[in-house]
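This is the structure I want to talk about, given as structure tokens.
As you look at this complex, bear in mind that one protein chain is not there, while each of the others sits in place.
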Amino acid sequence: MKLHEVKVLGRERFGDHALLRYRWSGVAHEPGQFVMVRALSSPTLDPFLSRPLFVHDYDGEVVSLLFEVRGRGTARLAREDAGLLVSTPLGRGFVFDGKEPVALVGGGVWVSPLKFLSRALNTSGIAHDIYLEVPATASTAYADWLSKSYPHAVLIPTDGSLNSPKTVLSHLGDFSRYAAICASGPSEMLARVKEVSTVPAQLALRERMACANGSCYGCAVPLWREGARIYTRACIEGPVFGAEEVVDVQKSGD
Amino acid sequence: MKLHEVKVLGRERFGDHALLRYRWSGVAHEPGQFVMVRALSSPTLDPFLSRPLFVHDYDGEVVSLLFEVRGRGTARLAREDAGLLVSTPLGRGFVFDGKEPVALVGGGVWVSPLKFLSRALNTSGIAHDIYLEVPATASTAYADWLSKSYPHAVLIPTDGSLNSPKTVLSHLGDFSRYAAICASGPSEMLARVKEVSTVPAQLALRERMACANGSCYGCAVPLWREGARIYTRACIEGPVFGAEEVVDVQKSGD
Amino acid sequence: MSFGWAYYGLFTMASEHLEFVESSALAVELCGIPLATPLIPAAGTLAREALEDVRGVYGAMLPKTVTPAPRSGNPPPRVAEAASGMVNSIGLQNPGLERFLEDLEHYDIGAPLFVSVAADTVGEFAAMCERLVGEERVAAVELNLSCPNVEHGGLQFCAGPSAVREVVSVCRGALAGKPMFVKLTSERVVANAVAAEEAGAHALTLINTVPALVVDARARGVFLRGGLSGPAIKPVALRAVYEVSKVVEVPLIGVGGVAGGTDVAEFMLAGATAVQVGSGSFVREPQVVLEEFAAYLREQGVFARDLTGALAGY
Partner (left out) sequence: MSFGWAYYGLFTMASEHLEFVESSALAVELCGIPLATPLIPAAGTLAREALEDVRGVYGAMLPKTVTPAPRSGNPPPRVAEAASGMVNSIGLQNPGLERFLEDLEHYDIGAPLFVSVAADTVGEFAAMCERLVGEERVAAVELNLSCPNVEHGGLQFCAGPSAVREVVSVCRGALAGKPMFVKLTSERVVANAVAAEEAGAHALTLINTVPALVVDARARGVFLRGGLSGPAIKPVALRAVYEVSKVVEVPLIGVGGVAGGTDVAEFMLAGATAVQVGSGSFVREPQVVLEEFAAYLREQGVFARDLTGALAGY
């Protein structure tokens, strides 16, 4: 996969979370798409694989990525001095038929793509509400940043240990008020949205990835297609899927 | 092996060569000793092993290392932004019985330990001459730096392709003018010093190292000991050996 | 034998594509099949959706292993990272031989097409070979023997020389002279290689992934049981190629951990005629690997085909 060296415009840290902004003059991003990234200083060996991250925001010139520092890869990305290599935007994002209002439902760091989605809906004049879970494990710094960054969102503090999926959904109340749901959260929340939503829902799924171009068949997502259960590839057919076609939400994406 | 994080005071580049200075308040270094070093940003995997480097100079507070950028490890060390991890001084260096004058003979990047050696001889008031080969492959920047850094040395430009060992030795002329020879250069030069020196010579050898504390038996140097040919460990019994006890100089140290 | 680089005539490296006026610097021949470059994608690491950038880079195309019937593959997780590599357990997800053949035109990169096959029984292996022998678009068949033989209690076809000999000789008969590569793992590779050659293999592909386990210490669970690939296994793969090259006559195809141009050279020096790129292509562009390899050839003043086995002791 070809990665492009980009100019990092800024790095911010909120506890274990980081926001990274870079200039992008290539092909335009769509909400729900992701990019493969790696630190410039680790071209091959440590860590070996590039990391998939949702496009958190994109204004036509600047892309931002929001991530949690978990392991070797994200630790490197968060380091101040590291240059950045990124792919072009990958996969299929959220799709709209213009019906409104739309509910955006998110939780944890997975709220990331909803920012860009909200921007796109605003541009298209599509009414929407945002409901975001803030797990108890999130740092105050991240929680504060979330409330500033999503000023119109309903923020729902949850008991993170269980990822309390009911909490955000109970705030949302009657699904039928909405024309559609777009969800990006921990696997239990997504599973719950799939289970209970009475209106069309789209789920931003994650799965372990290696190639991110359809070659390795690593990022398998079980779907119903023409009545049969098949594994499709999240990197080229997703990461956003219609909830009804997803067989079940795998926890290996958490 | 325990490595210590040190404050890098400066990095200079001369073509493919680099000089790195750091503050050191631990146990004092001796001329001919070496340290194991690695970039702070690569604690384990890439590259895996630490790199052995001679102590180029040491004034009681600041250590400097002179190295050629060859592969992954030295490339990292030469990068401006990398922090540094270093071991305490390791191995056995040059030894003196006070006889003078002494000839210091070096070539290529291996001239490195002779700087510190010259400083120590000056301190002890031992007269010495320095003869340094400058291979044709060296950059002008490095050649210029050498002539500034070793102002009293006889610099001998050589046809680097053959490492022309005769050249430096012919400049040196009659060995018997000297009480001792201390050599640090490419393997062919060291082999030649061993072969032709008529006075006691000490050779600063290198060999591939992994542990640098005697554990792995990787850094084998063939020696004559009590009439038998044995392999000793350069990291704890060397890297400086008496030429007469060395069976032959291995090119795997180049 | 080596030629000065000047011999190549004009050699220019464009930013996007290599252009050889004398392109024979990179060309090799494998079982009589001319390859424009010695690089081949490793089976299972290049899908038809990702062929855009590899035209002119690979000397042949080799799609993911195909089985007689469609396979849906293993549940996720299927991939995990390891030190300098990765572990995978895909489970041979593929559309099955018939459907694969219907879509064969999608694998056209303007280079010979090789097809990797696997099956549960020797009989099924033979049937696939019989189906492929008349397929003119298929220049060679690679037998993937790192799959369980259901007739032998699930032991792999490459578990030992006798199992290898059986499946290879049957496929050799079924393929009636069409070039057949036999792909082995590092386990018992010398004995298996000899058996494969004796049974009629035209070339050997060395090596498949190395059995591995990834444990999640925090979850205290097995994360993945699969095969290790990537730079971590390069020294193991090089050793396999080197040892096997001393005991067989057939050409070898080296695979395992190639991620740069000198890796390609190392495999050829150790005895390989062609080299496959797998996981390395996930982190570096095959195009760049080829450019680096071409630069190496230029620096050393040799042709690719002269590297094979041209290894001195240290």
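When the chains are written out, they are named A, B and C in that same order, and each has its own residue count from 1.
Heads up, the rule we're going with is that a contact is a pair of C-beta atoms (placed from the backbone, for glycine too) under 8 Å apart; a residue touches a chain by one contact, two chains touch by 3 or more.
Not measured: the values here are computed from a predicted model.
Considering the intact complex, the chain excluded from display touches A, B, C. When the whole complex is considered, the residue among B:Ser124, B:Ser170, B:Thr198 or B:Ser215 that touches the unshown chain is B:Ser215. When the full complex is taken into account, the listed residue touching the unshown chain is C:Ala232, out of C:Leu26, C:Ala195 or C:Ala232. For chain C, the residues touching the absent chain in the complete assembly are 77, 82-85, 87, 186-188, 210-225, 228, 230-236, 238-239, 242-243, 257, 262, 265-266, 269-270, 296, 300, 307, 310-314. Chain A meets the missing chain through residues 45-46, 252. Mapped onto chain B, the interface with the missing chain covers residues 1-2, 38, 43-50, 207-222, 229-231, 236, 250, 252-253.
As a working rule, only the chains that are shown with their structure count from here on.
Per-pair counts of C-beta contacts peak for the chains A-C. Here the chain at the heart of the structure, going by C-alpha means, is C.
Averaged Cα coordinates give chain A a centre that lies 35 Å from the centre of chain C.
Look at where the CA atoms of chain A average out and do the same for chain B: the two points lie 53 Å apart.
The mean-CA centres of chain B and chain C are about 44 angstrom from one another, to the nearest whole unit.
Looking at chain B, residues 45-46 sit in touch with two or more other chains. Each of residues 83-84 in chain C touches at least two other chains.
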